[in-house]
Structure formats: C-alpha cells, structure tokens
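Just one protein chain is left out here, and the rest sit where they should.
And now, subunit A:
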Amino acid sequence: MSTEAAIEPPPAGGHVPSIATSTLLRSTREAALKTPSIRWCDDPQVGSSSSVLVDSRETRKMNTYQAVRDAMSIALNKDETAVVFGEDVAFGGVFRCTMGLAEEFGRERVFNTPLTEQGIAGFGIGLAAMGQTAIAEIQFSDYIYPAFDQLVNEAAKLRYRSGGQYNVGGLTIRTPTMAVGHGGLYHSQSPEGFFLGAAGLKIVIPRSPIQAKGLLLASIRDPNPVIFMEPKILYRSAIEQVPLDDYELPLSQAEILTSGSDLTILTYGTPVYTCETAIHHLSQPPPSLDALIPQSVRSASVELIDLRTILPWDVDTVVKSVQKTGRLLIVHEAGRTGGVAGEIATEIQKRCFLRLEAPVHRVTGWDTPVALQYEKFYIPDAVRVLDGIIKALTY
C-alpha cells in the first residue's frame, strides 16, 4: 500500500488523529478482498485467492468491535465446542464485542463469570484441556495480572510439562489494551512485554477491523494458547470494509504496510497510525513544524511494518527490511525498560550489525505508570515518532 494520498493534519487536541483518515484502512470492498496473505477458510483450495471465489464475496463496513464480534460469531457457528465467557460478556460486553452473541448462541455458550481473572483463565484452561474451544475475555489488559500465574505457569507450560499428552491449544484470551485518552493507570496499559518470557504462549495485537477478524480467527484455531490484545481506542475509530466470510490472517507474520529504503519503522496496534502520521509530517511538515524538520530527511523513504504477532515474532521480515534500510526505529506504547522493543533491538543488532548505520531507536511510553492528566506526554505520539525518525536518519 501507499501513503501518497494526502493525510489531513491532526485536528486540534486529537492525539491519534490519523485513524479516521488513514490510508492503511481498506475502505472499499475490492481493497478488503485483496488483503495480503488472507486465507479463505471455506475455500477448498487452501490459501487460494482465485478470482472466481473472491469476486463473489461480500464485505460490510465494520469498526473493530464489530469485526471482533463477527469473528466470534463465526467461531461459535462452526465449532460446537466453542464458548465465550468473561465479566459482563452476556449483555454484549463493556466494549460491545459480544453484542447479541448470547441471544444467538444461548447462555450455555456465551456467559458471564464471577469477577475473578485467575478463575477465568483457569476455567478456560480446563475447558481447553478437554479439547474444547475457550474464548475468554479479560475486561482490560490492566487486569490480566491476577491471571498471570494461570497463564505463565499453567497455560504456557501445559503441553511441555505433560510430554505433549495434554494441551490447551483451544484457549484464546481476548483483552482490550493500550491507551484510550483518559484511562489513567488501569485502563491504559500495554502488558505484552510481561509475557515475552512465557514460552508456549502466543501474543497477537491487530491494528484494524480486517486484521482483528482474521487474526482472531487464526488465534482461536491455533494449536496454542493465545493472548489476543485489542487496542481499545480502535474499537470505534478504525473502520474498514470487512469480508463477511470466514478468513484467517497468519500468526507470527509481520506485514509491510509501506515499502521504503532509508529507515524501517516497526510497530503494532494503535501506534501504527501515529507512525503513519509522523511519516506524512516528515515529507510534508505542517507550518508549525517546518523549521524543525531538516530538508535533508524530508525525502527519506520509510518502510512501515506492523509486527502483528509479538510472540513468537517475525524476525525474518524485520531483518530483511533492516538489511535493506540500515536503520530501525521501534515504536510501542508500553514503557521502555523490559519492553518488546528491547528484545527486538537486541536480535536485530546481532543479525544486522554490519548493515546498521545508526543505533536501533526506541520511541515508547516512559518508564512510569500511565498518568491520567499526563497522557499526551506519556504516549509515543506523532511528534515523538517524527523526532525519532529524524534522529535515526541524521545519526
């Protein structure tokens, strides 16, 4: 895809201004059906994108929560063992991701649990250990820590410790994540980095409705326990034409969103759009920033990559990109120390040492909690990403 189309400057006060107008979002049926690496699950030729089958497919405009709901509806329809549960999911969920599912599939399959995150995770592990499909919800990723023991000691290790005799591949934990503008300490966190050391788990973060549906269906059907983190600010703001059929997008595969030759930006979730805005400002700075952007970097060609799967992550795509560009900037909302960027930077430094023309740069949240009134200065917004780009390019 290309970002050449004009992007509007951010509205006053908007901290993720480009979502509504992003060219990364697929607003036409044709574009939606051509989503890279899409795999139609009702296609007799697995992985085929033959035009006959594609031409007859329909799409519908959906935001992210509707796409998540659509994925769960397909999972429940096609798999009798699948159940959806968590706090407040029966009435539709606090973010509406499970709207109407209880009415459609019955309270035996879509039900509320008592307010206990460790219980929700443990209950899901039990279901999955019996070969059933458990789609659990943790209401905010900030509240996943009571389930940390169940996820890290139990779900992640169950296949290994039982010599492969048992597994909890049927378990998927969905949880809203990242900042939302006013979430403060406990409705804003990005805890993905805490799970990096939990070998046996997969962690997936989508950036859009099409991605959410395809990656969620792939997560539900993956033979491993998956934590699926949904950037909550995108639930309503990111809107795409989404294919109505059953399709998946591959896990552990990053996606190159814009191709470039001077700098690689690697990110995931909400900051995908921040980076898009920053790249735009680089070549066409708004008047207020004009004096601050050196002429020498304005024509730089930036490669933007959405990592999508955090664990196990797609090292090949990132290495290939950095071998080409020689520069890497990693952007995530979570704090810097112990964050995902540190892990990736180390691997890239090892693999691309001779090609690197600048240190790997990290633009991340600060090593503080996400403070309510300070959020705009906490998150890696467009100007911070832009500054990172300039530093990486001018090193």
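Heads up, the rule we're going with is that contacts are C-beta pairs under 8 Å (C-beta built on N, C-alpha and C of every residue); 3 or more make two chains touch, one makes a residue touch a chain; residues count from 1.
We take it that contacts and distances are computed from a predicted model.
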Which of the following is the UniProt-recorded protein name of the chain this complex doesn't show: "Trafficking protein particle complex subunit", "Proteasome subunit beta", "Os01g0935100 protein" or "2-oxoisovalerate dehydrogenase subunit alpha"?
"2-oxoisovalerate dehydrogenase subunit alpha"
The one of A:Leu25, A:Met62, A:Val89 or A:Leu127 in touch with the missing chain is A:Leu127
If the hidden chain were put back, which of A:Gly92, A:Gly169, A:Gly193 or A:Gly269 would touch it?
A:Gly169
In the full complex, which of A:Val315, A:Ala358 or A:Val383 touches the chain missing from this view?
A:Val315
Contacting the left-out chain in the complete assembly, out of A:Gly200, A:Gly214 or A:Pro243
A:Gly200
Which positions on subunit A touch the chain that was left off?
81, 83, 85, 108, 111, 113-114, 116, 118-119, 121-132, 134, 146, 149-150, 153-154, 157-167, 169, 199-200, 202, 222-224, 252, 312, 315-316
